[in-house]
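Okay, handing you the structure first.
Left out: one protein chain. Kept in place: all the others.
Showing chain A:
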């Protein structure tokens, strides 16, 4: 289920602007990898290339390879829609469908994938909400709109929605940046549980968060505004935060950054 991601020589553009250049890395299955770096360094862009969401933006295009186990996501004949069913995503701002109930939000992905019996749907919804540590808070109001929940609950609802379709990889784009510290802690605990089942990649601006939740950390940087972002280094989180091999990483982590 959880798959390895193997990126080689990946470059992404917005129109003629090169956003990230020549990125290669490997993400192990059942691990948490955190992307850190200053704003505009392309870490979110890179994340969105991993489920082919980058090309949704007008002018977005990608060169290079992203292998999920042995399958190239950008190979010819690969449907981006099916890629996104394998690689789930959680966004910066909680975005449950406002017109759907809590139940329907979680079931939304399943309903796209085919016909399920009502009882099957109920089982998956319960399992997913439990998996997102939300079940106890919402089990009595599954038919109420998801937009009535608090921000942290909405984000866990979005996680439940993403894991309901059993993706191989779960991408998280600053999932806690719109949340208070208590909700953030709940999500971080959840990430620790989810990595037993999924390959997780998380973009964060919060370096303590990266240190707390991730096994590996990748540092991205750009040489100047308008220049493409690059992967500076990727290593075990402990090593990145104690003894990084590149000076720029240490400067960034210790707050000595320009």
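In the analysis below, a contact is a pair of C-beta atoms (placed from the backbone, for glycine too) under 8 Å apart; a residue touches a chain by one contact, two chains touch by 3 or more; residues count from 1.
As a working rule, contacts and distances are computed from a predicted model.
When the listed names "Phosphate transport system permease protein", "Arsenosugar biosynthesis radical SAM (Seleno)protein ArsS", "Response regulator transcription factor" or "Cytochrome b/b6 domain-containing protein" are checked against UniProt, the chain not shown comes out as "Phosphate transport system permease protein".
When the omitted chain is restored, the residue from A:5, A:20, A:36 or A:53 that touches it is A:53.
In the complete assembly, the contact with the undisplayed chain comes from A:162, out of A:162, A:176 or A:253.
The chain not displayed touches chain A at residues 51, 53, 56, 81-86, 88-89, 91, 93, 95-101, 108-109, 112-113, 144-145, 147-148, 158, 161-162, 165.
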